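For this depiction, one protein chain was excluded, whereas all remaining protein chains were kept in their positions.
Coming up: chain A.
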Amino acid sequence: MVGVKMATAAAASIRERQTVALKRMLNFNVPHVKNSTGEPVWKVLIYDRFGQDIISPLLSVKELRDMGITLHLLLHSDRDPIPDVPAVYFVMPTEENIDRMCQDLRNQLYESYYLNFISAISRSKLEDIANAALAASAVTQVAKVFDQYLNFITLEDDMFVLCNQNKELVSYRAINRPDITDTEMETVMDTIVDSLFCFFVTLGAVPIIRCSRGTAAEMVAVKLDKKLRENLRDARNSLFTGDTLGAGQFSFQRPLLVLVDRNIDLATPLHHTWTYQALVHDVLDFHLNRVNLEESSGVENSPAGARPKRKNKKSYDLTPVDKFWQKHKGSPFPEVAESVQQELESYRAQEDEVKRLKSIMGLEGEDEGAISMLSDNTAKLTSAVSSLPELLEKKRLIDLHTNVATAVLEHIKARKLDVYFEYEEKIMSKTTLDKSLLDIISDPDAGTPEDKMRLFLIYYISAQQAPSEADLEQYKKALTDAGCNLNPLQYIKQWKAFAKMASAPASYGNTTTKPMGLLSRVMNTGSQFVMEGVKNLVLKQQNLPVTRILDNLMEMKSNPETDDYRYFDPKMLRGNDSSVPRNKNPFQEAIVFVVGGGNYIEYQNLVDYIKGKQGKHILYGCSELFNATQFIKQVKCTLVVCFL
C-alpha cells in the first residue's frame, strides 16, 4: 500500500484514494491485486444509505461485480438468508444500524461477517455487537471489524461533499438559523468535524488550518485542530503515522486547509451560470453525479383530445470515464454544443467507414479470384469489428450529452437565462447597466419569479449602498407583481446589516462579457442546437471571493481581508493563538472547505484559477451542495425574529 502512489502529490486525487480504500475493503481488507486467472470469490455487500451515497459515485455495478459482489442490499431491507456466503457490511455506527446488525447475527443470515464502519465506532456500541454475537454463538463468524474513516462523498477528482442523507442537519439553514441552541450547534459542528477528520485520514496528511474569525468556520477549525492534535499525540493509535501515510510522507509540503463560511459570499449561490456542469446542476435534477431528465416523447403539438404525452424519466450517470464530460464540464455552453456536434460528425464518419466495408465485403464475396484483395479487407474488417464496442460506447455518450444539453437548452430558452447571466455579471463587476433592473423584473416572459428574485438579491448584495426606500418599494412591488415571495429579501437585509464590517464583500473583480451575436458558427453548422435568440457569451476570467481568499492565503500575500485569519497547526506542540504563520513559503496544495454549502460555480472558478498555476493542486469541499433554488428555499425559512 505504501508503494501505490509514491510520485503523485498527496492531494492529487482524493477520488482514487477513496476508491482504493473501498476496493480494499471489498477484498476482505486485503490489498487488491488484479489476477487474470484467479479463482472467483463471491460475497454480498450490505450498506446503509450513507454507504450507498459514498459508493455510488465511485464504483459502478459492473465494477462491484468485478470485485466479486453478487448482491448489494440495503441494510434495512428484507434480506433472506444466503448460506455459505461472506457478507461485507459498510454502515454508519448508529443505533438502528447496530440493532439491525445484531438482528442479522441472531438470524444467522450469512456465513461470515466483515463489519466496516464508515466512521469510528464507540466502545459501547462495539460491546453491543459483541453481546449479540455471543448470544447467537456467532463470535467466530465475525471475521473482521474495521473503522474505515470514509465519511465523506467524493464527487470529482478534486471535489467532495460531506453528506447527502442528513444534509438538513448541516445545511446552511441549520447553521445560520436564529433559534439554534448551543447543543444543536455542537452536534452540527461535531458532524462536520468528524467528516473532515475522516477526510484527512484518507488523504494521509495533516493540514495547516486557516479560518476567518468570528464565524462558524472558526468553530469548526478549533474543533478540528483539537481532534487532530489528540490523535497525533496518541502515538500508539495515531492514524497519521507509519504506513498509513503512504504518499503523504513523501511530499514535503503540508497542505493548507482554508475554512470559509458561506456568509462571506451569498451572491455566488444565487448567480446564474453559463458553464456546462454548473448549468446542469442549476437547471436539472442533478446530484451524486446522476442527472434525472424527464423526456417528453414528442415535440409536436398533441392533437386535441388525445391523451397528454407521457413523459419518460431517464437518468444518466456522468462519470469520470466519460471523456467528453471531463473535457467539457467547465466550458461555456455554446462550446459544449459545438463539441457535441463535432463528436457526432466524427462518429458518423466512423460508422460510414464500417458500413462501407460491409458493402465491399458483399461485393468481393461473390468474386472468386479476389482473394488477394480480400486480405486487405479482412484486416480492415477485423479492426472494424474490434472497434465496434468503442463505437457503441461513443454513440451512447453522444446520445447522453445530446439529451442533457437539449434539456438545458430548453430551460435556457424558456427562462432567458443568458440575459440574466449577462446582467448579473455586469452587476457583479459594477460596469454600467444598459437595461434597468426594473425592466427585467417586470418583463413577464423572462424567467421564473425565482430567477427575478435571484437577480434582485444579487443586485442588493452587490450594491455599495442600499437603494433608497422609494426605489426599494418600487422593486418590491414589481417583484410581488411577478409573483415572488419576499422573505429571502428580509434575510438578505439582515445579513447585510451583520456583514457591514466586511467592507467590500462583493467585489467580484472586473469582468466583461462579449456577446458574440446571433451569427455564430453554431448556427451555421445547421445543428440541432438552434441557438437563435440565445446570445453566445464569452466568459472572461474573474475571481470569486473564495478564490481570492485562497489566492491570498496560498501565496502568502498580504491583504487586509485575510490578514487576521487564525492560524492552526495541529503538529505543533503548543497550540498558540497567533495569526502569524510560521511558514513563509507558498503552499503547493490547498483544500478549500465551505461551511454552510457550496456549489459548482465556485468549484469551477477554483479549477480555472489553479489551471494557470503549475504544480499546484486544489481540493474543494463543502458541507452540502445546493443550487440556487434549494438555497432560496432554505433562506426563505431562515428569518431573524425581530425582538423589537
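One rule holds for everything that comes next: a residue touches a chain if its C-beta (ideal position, glycine included) is under 8 Å from a C-beta of that chain, and two chains touch if they have at least 3 such contacts; residues count from 1.
Going forward, contacts and distances are computed from a predicted model.
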Q | Identity of the absent chain, which is to be given by its UniProt protein name, from "Aspartate aminotransferase", "Exostosin-like 1", "Syntaxin-18" or "Centromere protein I" | A | "Syntaxin-18"
(Q) Considering the complete complex, identify which of A:Thr202, A:Asn289 or A:Ser462 is in touch with the unshown chain. (A) A:Thr202
Q: Pick out which of A:Asp147, A:Glu335 or A:Glu561 touches the chain that's been left out of the picture.
A: A:Asp147
Q. In the full complex, which of A:Asn292, A:Ser346, A:Thr382 or A:Thr480 touches the chain missing from this view?
A. A:Thr382
Q: By the contact definition given up top, give the residues of chain A that touch the hidden chain.
A: 1, 21, 24-25, 29, 36-37, 39-40, 42, 44, 65, 68, 70-71, 73, 79-80, 82-85, 108, 116, 120-121, 123, 126-127, 129-131, 133-137, 139, 142-149, 201-202, 204, 237, 239, 244, 246, 371-372, 374-375, 378-379, 381-382, 385
